[in-house]
Every structure is written in structure tokens, then in C-alpha cells.
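What follows is one structure encoded as C-alpha cells, with my remarks underneath.
With one protein chain withheld, the remaining protein chains of the complex are depicted in position.
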Amino acid sequence: MTDVVEEVAKGREIVKEIEKGKWPNFIREAKKTRYPVDLYGASLYLKRDLFTTGGYVSVPGAPTGILMRVTSRPDIGESTNVVRVLIPSGNFISSEMMDKFCDFADKYGVGMIHALSTSHNVEIPGIPKERIRDFVVEFREAGLEIGSTGDAFRNTTTCVGSTLCEYANLNTMAMRDTFYDKFNDYAKYPTFPHKMKLKISGCPLDCARSTQKADIGVVGSWEGAPEVDDSGMKKLGNEKIDAIVNSCPTLAISRSNGGISIRGEDCIQCMKCLRKAEGAIRPGKEKKFLIYVGGKLRGKKGPLSSKLLMKVDTEEEVMNTIEKIVEVFTDHAARKERLGDLIFRIGMKGFLDLMEMEPKPLNLKDLRTNVFYPVTEAQRNEISEHFSGGGSND
Amino acid sequence: MTDVVEEVAKGREIVKEIEKGKWPNFIREAKKTRYPVDLYGASLYLKRDLFTTGGYVSVPGAPTGILMRVTSRPDIGESTNVVRVLIPSGNFISSEMMDKFCDFADKYGVGMIHALSTSHNVEIPGIPKERIRDFVVEFREAGLEIGSTGDAFRNTTTCVGSTLCEYANLNTMAMRDTFYDKFNDYAKYPTFPHKMKLKISGCPLDCARSTQKADIGVVGSWEGAPEVDDSGMKKLGNEKIDAIVNSCPTLAISRSNGGISIRGEDCIQCMKCLRKAEGAIRPGKEKKFLIYVGGKLRGKKGPLSSKLLMKVDTEEEVMNTIEKIVEVFTDHAARKERLGDLIFRIGMKGFLDLMEMEPKPLNLKDLRTNVFYPVTEAQRNEISEHFSGGGSND
Amino acid sequence: MIEGPPRPYLNYIPEYLKESVGKWVTHKLEEPGLIEHVDSGGRKVYTVKAAATPNGRYSTDTMRKINDLARKYAGGSMRFTQALNMEFVVSDLAKARELKSELKKLGFPVGGWKEHLWSLTSCAGYFHCALAATDAPSVIQRLGNELSEYFDEKELPAKLTVAASGCPSSCGGSFLTDISINGIHTEIPVVTENVKNCDLQGTAFTCPVGAIQLKTLQNGEKTIEIRENLCIGCGLCVGACGGIIFKTPEKTDGHAISIGGKASASRYGTTLGRIVVPFLPNEPPHYEKTVKAVRTIVDTWIRDARKGERIADWVDRIGWEKFFEKTGLPFYPQSMDYLDIRAITTLRDGSGR
Partner (left out) sequence: MIEGPPRPYLNYIPEYLKESVGKWVTHKLEEPGLIEHVDSGGRKVYTVKAAATPNGRYSTDTMRKINDLARKYAGGSMRFTQALNMEFVVSDLAKARELKSELKKLGFPVGGWKEHLWSLTSCAGYFHCALAATDAPSVIQRLGNELSEYFDEKELPAKLTVAASGCPSSCGGSFLTDISINGIHTEIPVVTENVKNCDLQGTAFTCPVGAIQLKTLQNGEKTIEIRENLCIGCGLCVGACGGIIFKTPEKTDGHAISIGGKASASRYGTTLGRIVVPFLPNEPPHYEKTVKAVRTIVDTWIRDARKGERIADWVDRIGWEKFFEKTGLPFYPQSMDYLDIRAITTLRDGSGR
């Protein structure tokens, strides 16, 4: 078949070009493995993806299944299924663990490791279908787990949080551990309408993108003013202090006695002043956990940012809320509907109703501009009550 | 009928209270006229509007008709129809003209004048149906006109503009005159699907609210930097100059030689610096007229802000665009659909298509976030063309 | 006569203004309601702004007196501003001050501009209109009494405009002002027997959302049906046809308060008022509850806003969460943003009953 020969040859030319350049190079890496580079090259030449999904294969120890990746051109290159490997919180991998991953990749896969997937799993690609069972058994015997596929909780990801960052208002890595201690079944068994993701950030800077690419995002924050270290502050010098004062979008900061004072009721925890203060301003002491819902990237209308659901005080409340959200999601989402799609379809008010929560201003970006709504008799009475006893000026 | 007696008595008590207080008082005014105050009082007591519309009565000289206002309680007070009177541009009324209005109100109406309606007509209320024909004849003989009703162009309103304001980039009052010279038929004959309104502001401060309550809004603006009067500037003193520099939201202003210099390409004509400069900064010389479309207040989803359609250089282009918009509106709006409703229904892109205009960034507040759109072959080729000849760095 | 409004405009402005048209270079606020304008030749004029009645209605008696003042002080011409206030252009400051005291004597405060209350306006309401859910003029009358000191004496953080409309048509310009009172029907209308006396086709046409369906009864009579899931309760059909009524307007009609409306033709654009109080009952003459709600908003704004912050700017800075915290206003789900698929497909939340 001269077609195949040409496709492979042209593909190789293209691949050779991609191999160039100073940025870390995935082709140079792939060429050190048994990954079917020619198949990839041909797809570039043909400008057409040459894999099809083979669905998920369920094996003992992996109820959510394992991702089958089937070549549509076996004449050029083979299928390359992938297992997703669960790693510790914060993506810290000990050297022993990494050794094991490499050993498994060499033994069962093509000698390639995907470290890291964009959802923060390690993946081992290229395991032939017939070897998957053995792989799983041996892998689990080594004390490791695979997962994060199917209509279940996908890998929970967190920023590094308290482990390495002074901005952290919650120990994100510990919270992830707690999540799995409590809810591992959610992650293990594919019982949801569609996948779910939880991401956790230690502060509003949201390094974990929990407000963007997670069905449920948890963010550590605080209430009131941030903590100011007066002596540290003075050391910064006038110019820097002025820059800090001017950085506050709500004008909550003012100069006082050579340092600054912050009006707590006006602080919106935007982190701007902290970022400029070189440690002299730190997160406030009254911790709050923000819970966001509904972020996702392929909504029917395009990407959906998450919405703030509530602010709570304790990790326990966070866990209870997650449980409640899961309940509402499984009961009400249509098949292959993510949480964000559900909320988009029924509206935030509808979602809050299902959550048995009263709407609050924090649930909204902006308020309504039209007056086409009904008002119940109970509401009319309540409002009347609230505003009775007004004064007059005549 | 003791009901009526009670309604009137209770109504009077309420009205007596409203009559109090130091703000200019419409009840105190009404009581000096033959307006049916008891009917109004009863409506307040009953908490129910006691008028119904009687539609529009068309009489010679008033093709768009005259507003009939029918009492639903003739036992308490009579109907009170109203004529709308056209006044000069900028709402300037000469004393002779005002005399005439008062004379007519005394002779035909109830001795009351509505000066001014929120759409900037004078209204004469309380003309009995049977006297309307006579009124119209006599009124027109006096050199005056009625109008601004029906599915036609309602009164075009303008800010005071060049006549009194140094910010004006176009002579709003003169433009209104030109509009009527050219398009009075649009205003006179009710041939539209619904009413249309044009409002004109001399500068982006938009005192005429042309971006909010007008189907078509025209706003005078300019391109590039505003004009700076260097010597005037220096007189303001350092503190004020700093405040001016800091007021610019696009950071277009910087200090230079004791005064300021403005980077024209960054100016968005927001007027903030002008407002602080006590005459030392003035609108730029390259005038532009902004044309907005689709503002209205009772959209089906609530109030609709207008959208910027285009920026043009001449009054002639403004007039041509108005003509084109009217054509699109009359051809495509459904019955009782305002321009804003039409645009809401078919989308801005759809409207631009009807206008035979290419979409431009100025037509949007923000850009799209989803990728679910088709791309035509022509577009693909054109884009390819545009980006061909890129460099490489390896 | 020419067709359309009287023109050219130059015929109607004071003589001494003509030469300066297009030549203005600066202006300054002398005192509330009194602005000095200077043209490029150094010529000056003074504008005096006096408050209007809430709904702009005057007896000819009063208007003739005002007109006399225009003749005497303002070159035989007067104008009405965008917000319906009266404005007089006077050629010197002494005369302007005299005019000011004459206007006050007539009962019209002179004020507005910069960090003051600029205007209070209303539509016709019960006073003249068929569609009102709230009597906008009497509400504004109360608010005028209540806030009058900010028009001329006391300063505010920034410009303040207030408007009321009797129904969602918003003829009064509600939604566009810093504080807006918007008349609303909180239930949808019902069709009665009397509908047969109406122009049914015409009535159907008035409905902005096409919720009115013509129907033929068994006996061949024509009638109307309102599709509840479409109806937005705007009340236009009620105004157009006596046979369609709101059943208990005395209970279910009322008004909402929205805040933060503001116009601008800059890139940042116009903002519309947003609903902060979804319903207040119609309780003339004193409207205590409405007055209390407005005072709460204004007082909190005065206390909390920075110099130069309009209500919209203030809320932009502090956010809605803090707004409700600081004002203590109760939050109702009606204030929720409905810019989602649901609002557009169902238009109204619930059956409207």
C-alpha cells in the first residue's frame, strides 16, 4: 500500500520539524518510547485524528472503567489505552512512588508516563487491552490505585495551600484527604448523570481554578480586614505603602500613623494589598470557606463560570454541602448534564430551591432589572412589616 | 349613592395630606384649575386607577390622533382628554408662545398646562371630545402644531447642546430642526409598527438620555485626545492636575512640562478629565457622531439599554442612517414591537445584516466566549490570507 | 406655518444668547441652581434652575406668573430641562439672584447641580393615565418634601436623581435614575364578561408578548383568553379594554424600588436601575414605607459613599452583598438576576398568581 508508505513518510517529515526548538519537547520524549509516533505523524499529515474511543473497560478494582483508545489505522500504528493513576494531594509524588510509576510504564505500557494530566492524575498510556487485568492487580498490590474516569467524582485537585503558601486560609491538601476519607465511594462508582469535579484553592487567588473548571469549587477566605503587621508595614517605606493604599479597589485602606488601617466592612478579600505587602499584610483571622458551583468548559452555550453558592465557617459544613449538592445533582440532572448545565437550565433560583436554600445577594453578580415577577401575599405582608414605622418630614 | 359620597370624602382627606409640604405641589396647582381632583382623590382612596384609555381620535390636522382619557367613574369626575403640543428645540419657549398655551388651556382645557411631559411636549389636558376639532383648527391658525402620538416618530428631544454648553460636539438643537425639515412626515403619519423616538445629546455625558430612552440616539463626540489649553492647565495648580491625571480610566493622561499630555489613541472620550478641568480641557476637534439603537424601557425582559451602531463624521450620514433604520424597522418589526425588541429578537448580528452593515467591535460590549459557530469557506480563505507569512523563532 | 415643531430654534432663545452659541468655554457653579457660563469672548450668562412639580402639571395661573418672570429676567424665554425643571438664562448675576428669590417666593426652590439632588420626576399616574399600578405623582410629592433640603441646602456625595413611573412602561424615566420607583402589578389580569364591549383585535395587539388569544365561544360570541404562562402582567390590556381587570389592585398593585440607573455614551455605557425592593404597597397619602425605604438608601449612601460616587458607583465599589448588609434592606428572590435561559423562555417566574 503505497498510500500508507507515503502517509508515514510525510508524517515523519512533519514530526521531525516539531522535534526542533528549545522548549521541552514531547516528540523527543515520545521517540525514546514505544509510543506509535508514526500514527501521530500520519494524523498530522492527514490533518485528521486517527484515534477513536473504545469506551471504558470495567475490570475488577476499577469500577469506573479504563479508557480504551483505539487506532483507526491499525496499518500505521496500534491502539494505546490509558490508565489513570491516583496520586497524593497537592501532586506531591515521592521518589519511591515515581520509581514505581516508571517501572509499571516500562513493564505494561510503552515506556511513557503522562505526568501530569490537566486534571492532575498521572497516566500510563499504551497498555494493551489483554494486559490491563494483570496491570490492575499488580498495581493495587503495590499499594497504588487507579481511577478518575466515568460518571463519578473525578480527581479532586488542590493548590499547594498551607504546605507552601502563606496566603492559604485552609489546608487544601488536608481537605482533599478528608474528602476521600469521607466520599471515596463517590469517586469509585460511576453513579452520577455525568462526571463531577471538585477543586480546592487556599485563597481567593484561586490557583486551582476552582471557580472555572470544577463543578464544585472550595476556596479559603476570611471575613473583615486582613491582618496588618504594623512594624513590617513601616519597613516598606512610604512609596510602597502608598501603592498599597491605592491598590485597594474598595478604598478600604487608609494611611494612619505612618502605617495603614483597613476598614474591615469594606474589604472584599481581593488579595491586592497582600500581594504588594511582602508579608506585612496577611489573610484575616476569621476564616470563611467559599463554595462555588457549576464551572465547566463545554456548556451548551460555551464555557460556564461558576457561581458563588455560600460562605461557611467549617470544613464540616463544606463536606455536608458537597453531599447535598451531589444529592441534588444525581436526582435532577439529565443524562450527560453537568452541574453547570443543570443550573443554566433551571436557573440559580431553581437550583437554590432544590438545595432548600434562600437566595442571598452573594449568589448573584448583579441584580435584576425588570419588574415582571409575581409577589406572594406572604411576601407582601412581610415587606409591609419590615418597612412599617417610617418617619415624615413635613 | 352613599358610596360615592364616601369615596369622594375619603379621597379629599387623602388629597389634603398630599397638598402639604414644601416641594412644588401638583395638587395645589390642580386645585386652581377645573381638573377633576375628586376623581383623582377617589382613585387614591380606592387604590385603583379610575381612567381608561379611549384610544386616539383622529381629526384633521392631527393624523396620529389625540389621546382620549375616559373616566370610569363619571359619577365622580369627567373624562379629560389631552393634546400634545410641539415646542421648539431644546424646550425653549418664548414668553409669547407660553402665553398662547395658557390661553388655549383656559379656553379649551381645564386651565391646566402640563409643562413638560417626560418626552418634552407641552400638554393641554381636559379638552372635551366635542371641542377638539375646534381646538385643533384654532391652534393651527395660531401657528402652532400638535402631534407626538401614535405609531410614528414621537417628539425628538435634545439636550441644550451648543446653545449653552461648552461640551457640545454637535449643535443638538439645530440637528433637531434639520430632522423635522427632512422627516416631518415620519412624525406626522402613523405608519410604523410602533412608536419611535430619537434623542440627541451634544456629548457623551448624554444629558438627553439618548442611550436609554430612545430607539435612536445620536451623541456628539470626537476622536483622539481632547484639546488641552496649556496655560489654563497650569493655572489649576499641581493638586488639581494630579487629580485630572488620575481621573483617566484608560491612563491616557500623563504629566509633562508642568502640564499634561494626552495619548489620543487611548482616549475613550469619557469626559472625566474635562469635568475636572474647569475649561482647560475641551472636546477634541475631530468630531464624531455616535448613533445608538434600541433603547427602551418596557422590553419583554425589562428595560433595554441601547447599543452603539456606528460612528459617523457628518450630519448627513446621521440623517441617512436614520432613514435606513426606519426602513428596516418598518419592514421587519412585528406589530407593537419597538426597535429594541426587534434587535433583541433577531440579535445585533441579525439587525446589522438587515442594515447591510458589517459587524464591528464597537457594536459589542464584550466578545463571544463560545466556539460553536460555523465558518464559511470564504472566511477561512480570507483569514488564511491575512495571517500568511508568519515568522519562526527556532 | 411650517409643519412640525416651531423652528428654527434661534427664534426662541434669548437675544443675548445667540452670539455665544457654539462658543462656550467654561462654566462654574455659583451656588446651587445657579451656573455661570463663559464664552470665548468673555461674555457671561447665568442659568437658574427651579424645581418642577412632580408631574409637571401647573395651573395656567401659576404658569403665567412664571412666564412673567421669564419676560422680566430671562430675555422673554424659558426652557425646561431634560428632567423637566425650569431653567432661565439670565444676562447678569444680580438679575439672576433676583429671579432666584422671585421663584422662591412663588414656591419654586432653586437648586440642583453637582453634589445635590438634581431632579424628582414622575409620570401621570392615577392623575391622568389608564395604566397606573401606583400613583407616581403623589409618591414623588412625598419624596420631594422629604429630600428637598438636598436640592438647595445640603450636599450629597454626588448627583442624585429620583423618578417614579406608575407602571412598567416607565414614562417617568424610572430605571434610569439613581433611585427609581416603578409601579407594578404583581398578579396578572383576568378577563370579565364586559370584554365583549372591547375592540378585541385591537386589545390583542396591545399585548407586548402576544399573550392574548382571540377565541370563539360555543354561542359564536368572540372573546379573549390570556395565556398565563406568557403574560408578564404589564397591564397594557387593562388600560385598553375595560373588560380586562386586575382583580384586587388595592392589594396586589404596588411599586418596586430600583437603584443605580445612570446614562453615559462612553464605552462604559449606561446602567439601568436594579431592583432592591421588589414590592411596596400603595399607601397614600404618606407612603411611609416607601419613604422609609428611600431614606434608608439615601442615608446609607450619604454615610458610606466617597465624594463623587453616584449610587451606581458606590454599589459598584462595595458590591450588592455589602449594600444589603449596610442598608439592612431585606433581600427577596425577585431581585435575582434572570439573565439566564429560564427568564427568556418563561419570562415570568411562576404562574403569576
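As written, the chain order gives the labels A, B and C, with residue 1 at the start of each chain.
In this section, contacts are C-beta pairs under 8 Å (C-beta built on N, C-alpha and C of every residue); 3 or more make two chains touch, one makes a residue touch a chain.
Owing to the predicted nature of the structure, the values given are computational and were not obtained by experimental measurement.
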item: Selected residue (touches chain absent from view) among A:N91, A:S261 or A:T330; value: A:N91
item: Full-complex contact with the absent chain, from A:V83, A:A115, A:V136 or A:V228; value: A:A115
item: Option from A:D99, A:D242 or A:E327 whose C-beta touches the chain left out; value: A:D99
item: Residue numbers in subunit A that touch the chain omitted from display; value: 14-18, 20-30, 32-33, 35, 40, 43-44, 46-53, 55, 69-70, 72, 80, 82, 86-99, 101-102, 105-106, 111-120, 125, 140, 143-145, 147, 155, 157, 159-160, 162-166, 168, 171, 173-174, 176-177, 180-181, 184, 187-188, 201, 203-213, 217, 219, 221, 249, 268-271, 278-279, 282, 290, 292, 295, 297-298, 300-303, 305-306, 335-336, 341, 365
item: Interface residues of subunit B (partner: the chain not displayed); value: 249-251, 265-266, 268, 344-350, 358-375, 377, 379-380, 382-384, 386-394
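Here, only the chains that are shown with their structure count from here on.
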item: Pair joined by the larger number of C-beta contacts - B-C, A-C; value: B-C
item: Most widely separated chain from subunit C, with each centre as the mean of CA atoms; value: A
item: Whole-Å gap between the CA centroids of subunit A and subunit C; value: 47
item: Intercentroid distance (Cα basis), subunit C paired with subunit B, Å; value: 13
item: For subunit B, residues that touch 2 or more chains besides their own; value: 20-22, 301-303
item: Junction residues of subunit C, two or more chains touched; value: 142, 145, 168, 175, 232, 234, 272-273, 286, 338, 343, 347
